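One structure follows; several queries about it will come next.
The other protein chains are all here in position, but one chain of the complex has been omitted.
In order of appearance the chains are A, B and C, and numbering begins at 1 in each one.
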Amino acid sequence: MNDTTQAKRSDEPVWWALFSAGGVCFAVVVPGAILALALLPAFGGFSADNLSYPRISALLHDALWGLAGLAFIGSVICLPLFHAAHRIHHGLHDLKLGGGLLSKVLCYGSAAALSLLALYLIS
Amino acid sequence: MQQLQQDIIVVGGGGAGLRAAIAAADTNPGLQVALLSKVYPMRSHTVAAEGGAAAVTLEQDSLAGHFQDTVSGSDWLAEQDVVEYFVKHAYQELVQLERWGCPWSRKADGSIQVRRFGGMKTERTWFAADKTGFHILHTLFQTSLKDPTITRFDEYFVIDLLVVEQQIAGVLAIHFSTGELVQILGKAVILATGGAGRVFHYNTNGGIVTGDGMALAYRHGVALRDMEFVQYHPTGLPGSGILITEACRGEGGVLLNKDGYRYLQDYGLGPETPVGQPKNKYMELGPRDKLSQAFWQQQQRGLTADYHGHAVVYLDLRHLGKAHLANRLPFICELAKSYVNIDPATAPIPIRPAVHYTMGGILTDINCQTSIAGLFAVGECASVGLHGANRLGSNSLSELLVFGKVAGEQAAALALKTNTLPLSAVATQCTRQQTYISSLFADSCDDTVHAIRTELTLAMEQGCGIYRDNAGLQSCLSTLQALKIRYQQLKVTDNSKAYNSALLQHLELGFGLDVADTICRSALARTESRGAHQRLDEGMTQRNDSDFLKHSLAIRQPDGSAAISWQPVTITSLPPAERHYGSAERGSAGSGSTGSSV
Amino acid sequence: MSKTINIARYNPQTDSQPQLQAFQVDSDNSTSVLDALLQVQQQDPSLGFRWSCRMAICGSCGVMVNGIPKLGCKTFLRDYPDKLTVSALAHFNVEKDLIVDMQPFLTHLAAVKPYLINAEQSSQPHRQTPAQLAKYQQFANCINCGLCYSACPQFGLNPEFLGPAAITLAQRYNLDSRDAGKAARMPELNSKNGVWGCTFVGFCSEVCPKKVDPAAAVNQGKVASASDFIISMFKP
Partner (left out) sequence: MNIETPGGNKQEPGPYQPVMPRTWWLQHRYFRFYMLREATVLPLLFFIGCLLYGLYCLSLGETQWQHWLAFMAKPWVVLLNLLAFAASLFHAKTFFELFPRVMPLAPPGLMIAGQWLATLLVATGLTLLLGGWL
């Protein structure tokens, strides 16, 4: 049987690739990040010195010529944001609340905007 | 009434029907091929075949070997020219299926693997794990999707053939989903409706295997040949009849009676082969008729065990080990677990014989052509002459392919040079059927399809079972006659249109009663023992070539019953001899009588 | 032992939606839901359901048992000591009682070109090692029962979604060493109703009576579709 109308290629691979990469970060990096940045400090696991302004700025900006900061932002903020955007977009569809173009633009748009913001903040 | 026009109409979406449809479409893409089936094609009972399909494959094997095994397996009632054609074309057909994607099991080097099968001298059975029929059917079904000229009519139930002066004009069918009658006209019709195992009580067949096509042709005067030969498979599950494939024995499974004794050695199949070293044609790898008969003998002697009220013996696979079972017989493990709650790696499976296959069927010539011009038959519903008195396991799947192709090509050739008959020619026949169907409905009825069907299947089991005698057959026949009268009074009380299964079951029962009648009368007429037909009466327990080296033909009489006549067997190169299995095979010449000593 | 079984009845001529009806059946340790339905049919011949092989291989007897898609012939009353409710497969149109319209399912199957595509002519079998066979063998075990469609909410939400079994079949051929038709199959898989309609709910694999793991097939299809996407960017 010949195709008369060929199904249109979806742009989903782009979002899915970001989602998957974000999923890996969420699973591999984020637990450690939450632990080290939120929980251990809050429960007094670290001395105040270690979280001092100069030390953190230095870590973020200088370590590995700034690449460490970039990697950190990418793997704990940007990619997980796209991961979350993807799940929310599809979740809205599951709840019969959206899943169309609007929710797509809003979800991935916010993820992109917030990612840019994060990058701007460390630049 | 809806009318449709096609060139070729294939009735049946099993292996035979699909192969025929593909062959017809391939022959000439200008032909419109209709594929009708009362169930979606992939539900057809070919799906249940487990073991494999035979073709000469190995270096050391030969066409002559396959020919001899088939002819002697048939107890010399096979048409030898047909067998010759079959063994010659089987390999190519299995390769064709491979090229269509069938996932045949392989050897380490990537070549096709073959396994042992009962009654075959050497390994020549291709298999796809233990789901060979499933894979064959799905491969064919999926391949048929490629062909734009094949139009499927899924869930169309054929109730009559349209015949004008001994020429086929089409079929009349009920569209299950709407309940409407549909007239489909065509230049050639291929019946591929499968067997009739469901007229027996214990059987390995699916609920749809009700003999419809046989009855359809029979009612138009086509002879049903060799109907007395009904194969019991020695290893069905008690109760349900679900098949435990012969491949279990090919892999080395052994049969034990209640005392754990390998009883087959007592019935001409010995000497006992060591456990784990199966030997072709010995013991568990003897032919099905012999094995089923041995069960009966054991039962008579009180050596069978009891499983929830069913007499059983045991199939022991434990020595094969868990890994081998999972690799070679995964489906069997699944079935045993589900239906008798047994893990074959740790416990023997209770089994008993169950009706498996109808050797007989619609009489056709080697081209699958019946006595009605343009009407072809193929597969289990047909008797092209391959199986004679007893079919060898794994010959039938190959038959579907080899002769499915023949039927498709022949039908296509014929359709190209035939004109469609005018609608008017079949109008009265259609109206008559419509009136008949309408007359079947009533608000209430004391009798039920279920009641009649149960009595039918029990009567057949009693009278036409593994062993038969005159008294039993006569009493079966009179039961059948009484049931036929009851059937005429029977009404359908569900008058809904869409998916009226009550109506379909009613019609299936009618087909089954006709087929049962031909089985019983053919069995009565054959006063000898041959292959799957074993008589206990005085003087009939031996094969009698001087009187019965011939086919029975059941032809319908005006009163609805079958008259039996006879047709000679075509013998080309292998003159009749004794059938020998076990050690008797060697020194066969005059030695004796394994065939009938049991 | 007598047992109550509730069946969702629907007659297209008279009903506006399915209604539960209770029946009594005899049951022992080996009674399947299919056996029970057959018993009910003796009491009421108008009950509609599909079945054939009664050995879990033909794929016709799918129904919802207590809300979960099951093969009637492979589900046993012994496993439902409490209540037992049987209804038509979810997400399909109900034609009558337990009979649903399977046409969408078949259309989706056919859409993925589920046959070997290979122009090479030969009268000899291909070579295919057991390892090559193992790559797709599991996916070739699908009996087209449709249970996975009833399990998949994405199919329920979007009937255009090709669905688990069809995509599995496409993967089965794409992974077959003898096949050269992947390029022809990818467009359907690449679309939003192809592999991208799936959110890896995974229930399809949970209910599959043949352990085909359609969820794995669909999601492997995503990887294939994503690489196809990248390749297409470098093609003119």
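In the analysis below, contacts are C-beta pairs under 8 Å (C-beta built on N, C-alpha and C of every residue); 3 or more make two chains touch, one makes a residue touch a chain.
Everything numeric here is computed off the predicted structure, so don't read it as measured data.
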{"item": "Which displayed chains the hidden chain touches across the whole complex", "value": "A, C"}
{"item": "Of A:A7, A:L70 or A:I122, the one touching the omitted chain in the full complex", "value": "A:I122"}
{"item": "Positions on chain A where the hidden chain makes contact", "value": "23-24, 26-43, 45-47, 49-51, 53, 55-57, 59-60, 73, 76-77, 80-81, 83-84, 87-88, 90-91, 94-97, 114, 117-118, 121-122"}
{"item": "Interface with the undisplayed chain - residues on chain C", "value": "6, 8, 10, 12-18, 20, 64, 66-68, 85, 87, 90-95, 101, 153, 156-157, 199-203, 206, 213, 215-216, 219-220, 222-223"}
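In this text, only the chains that are shown with their structure count from here on.
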{"item": "Geometric centre distance via CA averages, chain C-chain B, whole Å", "value": "28"}
{"item": "Distance between chain centroids, defined by C-alpha means - chain A, chain B (Å)", "value": "63"}
{"item": "Residue numbers of chain C (touch at least two other chains)", "value": "110"}
{"item": "Chain A residues counted as touching two or more neighbouring chains", "value": "1"}
{"item": "Chain B-touching residues of chain C, taken from the complex the two chains share", "value": "11-13, 29-30, 41-42, 45-60, 74, 76, 95-97, 99, 101-102, 106, 109-110, 113-116, 118, 122-130, 132-133, 136-137, 140-141, 143-144, 169, 173, 176, 178-179"}
{"item": "Residue numbers on chain B that touch chain C, as the complex places them", "value": "39-40, 42-45, 47-48, 92, 95, 98-101, 103-112, 131, 134-135, 138, 142-143, 145-146, 154, 177, 206-208, 239-240, 242-243, 308, 331, 334-335, 338-341, 448-450, 492-494, 496-502, 505"}
{"item": "Chain A - residues contacting chain C, complex", "value": "1, 3, 6-10, 12-14, 16-17, 90, 93-94, 96"}
